[in-house]
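Structure, as structure tokens:
The complex is shown incomplete by one protein chain, all other protein chains being positioned as in the whole.
Per-chain residue numbering starts at 1, and chain names A and B are given in the order in which the chains are listed.
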Amino acid sequence: MVVREGLNEAAVRRLAELWQEPEWLQDRRWQAWELFRSLPLPPSTHEAWRRTPPERLAWDGLSPVLQEQGSAEAWRAAEGLRGEEPILVMHNGAAAGSAGLEALHRAGVVFCDLRTAVREHADLVEPYLFRAGLRAEESAFTAQHVAFATGGVFLYVPEGVELDQPLVVAEWVDGEALVAPHTLVVLRPHSRATLVQRRTGRARGLVNLGAELVVGEGAQLHSVQLQDLPQPAREFGVVRTRVGRDATARSLVASFGASVEKLFVESLLDAPGGSSEMLGVFFADDAQHYDVHTLQEHQAPHTASDLLYKVALLGSARSVFAGLIRVHQGAQKTNAFQSNRNLLLSADARADSKPELEIMANDLRCTHGSAVSRLEEQHLFYLQARGLTRQQAVHMIVEGFFGEVLDRLPVERVRLWLEQKVAEKMGSQAPLGRVTALRGLLEEVAQGR
Amino acid sequence: MATNPLGIDLDAYQWGFRMPEHYVFKSRKGLSREVVEEISYLKGEPDWMRAFRLHSLEVFWKKPMPTWGPGLSDLDFDDIYYYIKPTERQVRSWDELPQEIKETYERLGIPEAERKFLAGVGAQYESEVVYHSLKEEWEKLGVIFVDTDTAVRQYPDLVREYFGTVVPPEDNKFAALNSAVWSGGSFIYVPAGVQVEVPLQAYFRINAENVGQFERTLIIVEPGGYVHYVEGCTAPIYTTDSLHSAVVEIIVKEGARCRYTTIQNWSKNVYNLVTKRAVAYQDATMEWIDGNLGSKITMKYPSVYLVEPGAKAEILSVAFAGAGQHQDPGGKVIHAAPYTQSSIVSKSISKDGGRAGYRGLVKVYKGAKGSKCAVRCDALILDDRSRSDTYPTMEIDEEDVQITHEATVSKVSDEQLFYLMSRGIREDEAMNMIVRGFIEPIAKELPLEYAVELNRLIALEMEGSVG
Partner (left out) sequence: MSGFLAVARVEDIPDRRGKAFEVAGRRIAVFNLGGHFYAIDDTCTHEEASLSAGPVMGEMAVCPRHGSRFHIPTGQVRSLPAVRNVATYAVKVEDGLVYVDPTPRVHAGRIHGGA
């Protein structure tokens, strides 16, 4: 048995009480607890963990957060992300407030915190939660996620309901603790939704994130996951999307914060006609360490996936991208693309890239590409010759680098927020792209990239 | 305390097994200290090599099996002959060969004498004459080209200085195994400034143990030298051995160039687990041209360590996997110095349930400024039961670099086929042409006779692939 102080039976019981959860969920939690007690950390010799020793995500001395209700601080922190759209504000997995949900309710949409959902919409939640995309038995980390699930968000969109406005979740995470928020999205056939989630706060512990996104037949989901935790925080996460027949899933994962992040972002295409776009923006500095695994799993014919992950590194930051395209036998007429681009902005940065293909069908088109490069002195020179400082020139090139991804975003405010984060990392006040006089230059650089 | 250059303690292996004077070696299965001692004794080796073997055996026993890549669980180390005396190898007669091997030789148009040689039937044939005339040429220039056993006896200082310094026994389990029981292989020494114009081919060495399970090849190219070594042959090599595990070590010094060409076509019962590694010094060039058609499982990742400025590496890899085959070839380039360049091109074809692909590593050490590397992998899957895998890894520790990797997997497009067929070309021939075009970038790098044979071989493998 593995001794795991702080993460004990009493804590599991307390969480189950906080949730006032039904028996079926308690069963899942306690099964996960048994697994958590017996599963060792993955060995650092394991290929998936070789570049990020699991010890870096250890939970020694941490207890699970037992947040009863959200705080006003969480609400205030959400301001920057608020607009007209429906919003849920969460604090360590507990609801801290909401706005603009009335119209959703009238349409039969359920958009609420997960604790409420398991009590009031058990019939909708039970078939999917910790089943559809993430299972406790995968590893010590997923077992931990389920056993100590602290709360989260549930979105259910009924058949045929199309939501034009994006739905926003502002998640505030604080304290030196284990926080395990969960997201469950169920889009019934021919529905449509956009979900924007942002994690921010004053966390100093470990965030163990899980997301299960189920996109039904002919449905369309656009999901955006923004991670902006402070640097002492560490994060492990699994984001898994199931893409149904003729369904479309588009996702963006963007990370700026945390000292260590280990993410598994996966799209499972198990019915014909499914299509998945996977975008990634990762910008690390100082000694930040990002390790991202992606999976494009084609299990059915006539499926398509297109992945573009961009990574920029400053300081002594390190990134690992390990992306796999797997096309199963019989998954003919598959189109799968994967591209990973890494931009090294400092002499001490380090990028590893492992783009992998496992192809068991023959009638398909599948490509991947990967590149690691530095700033082109020519470009810098060109921009400086037009009056920019070197720092501005670098900033402009980085904006151009990420622009290819940001231009594909559906929500203007999210794009602005991302540009602002890029500016902050570059030590600038504001994104350069907003300075009209510089737009033309930016386009010229973008064309040369 | 006496040691060899790898630090192996000779005294520690002094008290070992000693052969009785009139000992008759009988080949037997399995691996033990005694078997290793016997091999060394029969070869009349110096103490340091015996110590190296015994040390390696202990390393082999301790090293775990690889946990990645093709499954090797059917490999039974106790069911393998680790050494067979050359005379025993050669008693096999032409008539004993399986019919399909004989037929393949005939269809490839390989001369009878060479066929016998390939089949392991010890025989003299016309290239002996060629060999001798070339040999005189080389010797005048100071080039050494002998089997490695002979080299240990005739050039002990040279062998001792380099042996095991590129691939130490601890590197991996199969390198350790080879280090313990190696036999045969080529030793090549090219003095400074000498350009060996004619490719050196393994099968010229008719007196040696040519086709070994555990070959050990060592090539040293002194500054400004050039050599092209061609290992094996394109014809299928018949063997009853189930395991082939070679180690190849190459040292390419300043401004020198070495090209190493292999077209591997072991019979389809063989596990082919090979460690090939070269180190290239300032402005030196190392080129691996590696074709894999035979064997049951091949794991082979020729690598180049670019350790001084201006060093270059080129790796070309072709793999063809048919029924029951798993080809897991690839390449590794380590950029450990500034302004080093490399390129890797891989082409793989899978068919009839076969599995082929690419596994590779590009590593750039900090300080290897201005390094450039381009990797290109293309796979063709000819039916819906076959599989292709691409596993590249890039570890980049230096900012000032240009590293790119691209891979595609596709089928033979209907448009291509339609185009060719509309010009009156039969479907099977059209398919053949497309596959030939696919591997053309590598075939054109082969010596002519090999390119011709490669094309014929692929045509043979392609038979029956069309409806």
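In this section, a contact is a pair of C-beta atoms (placed from the backbone, for glycine too) under 8 Å apart; a residue touches a chain by one contact, two chains touch by 3 or more.
Just so you know, these numbers come straight off a predicted model, no measurement behind them.
Partners of the chain left out, restricted to shown chains and counted across the full complex, are B.
Among B:V196, B:I219 or B:A336, only B:A336 touches the chain that is left out of the view. Residue-wise, the contact with the chain that is not shown comes from B:K253, picked out of B:K253, B:H326 or B:K369. Of B:P168, B:G353 or B:P447, it is B:P168 that touches the chain left out of the display. Remark: the omitted chain is touched by one listed residue; of B:A192, B:M421 or B:V452 this is B:A192. When the full complex is taken into account, the listed residue touching the unshown chain is B:Y305, out of B:Y305, B:Y391 or B:F438. Although one chain is not drawn, the whole complex shows that of B:Y83, B:Y281, B:F320 or B:Y339 it is B:Y281 that touches it. Residues of subunit B that touch the chain left out of view are 1, 3-9, 59, 162, 164-172, 192, 222-223, 251, 253-254, 277, 279, 281, 305, 307-308, 334, 336, 365.
Operating definition for what follows: only the chains that are shown with their structure count from here on.
Of all residues in subunit A, only 45, 47, 329-330, 332, 342, 344-347, 349-374 touch subunit B in the complex they form. Interface residues of subunit B facing subunit A in the complex, by the touch rule stated above, are 67-68, 357, 366, 379, 381-411.
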